[in-house]
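Apart from one protein chain that is not included, each protein chain of the complex appears where it belongs.
Right after this comes chain A.
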Amino acid sequence: MASSATDSEFVTLVSGDGFEFVLPRSAACVSGTIRRMLEPSSKFAEALTGRCILENISGIVLEKVCEYFCYNEKNKNQSNVPDMEIPPELCLELLMAADYLDT
């Protein structure tokens, strides 16, 4: 199970309040923190299970974060990309999350 988790294509991100998001590994690794977390050679618990519990990010914010991951993955190396919609009330929290996740 562990070995399948390390090279599985998808990873699970869990928010502090228990929401789970499954998304492609490559998309999630846009974040430096998550990338290091999942680094197979480091053998941390996250790397072994493919499950990252992000205690200090709420489900709402994490959803937006995941949306960004996918948005980024989709529009990589392109120009004239439509802006992503960010609700103003989430701005600050998203900024915090971005800082935390090193995105």
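Criterion: a contact is a pair of C-beta atoms (placed from the backbone, for glycine too) under 8 Å apart; a residue touches a chain by one contact, two chains touch by 3 or more; residues count from 1.
Throughout what follows, contacts and distances are computed from a predicted model.
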What protein name does the UniProt record of the undisplayed chain give, "DNA, SC003", "Dynactin subunit 6", "C-CAP/cofactor C-like domain-containing protein" or "Cullin N-terminal domain-containing protein"? "DNA, SC003"
Which chain A residues touch the hidden chain? 16-17, 32-33, 36-37, 39, 41-48, 52-58, 88-93, 95-96, 100, 102
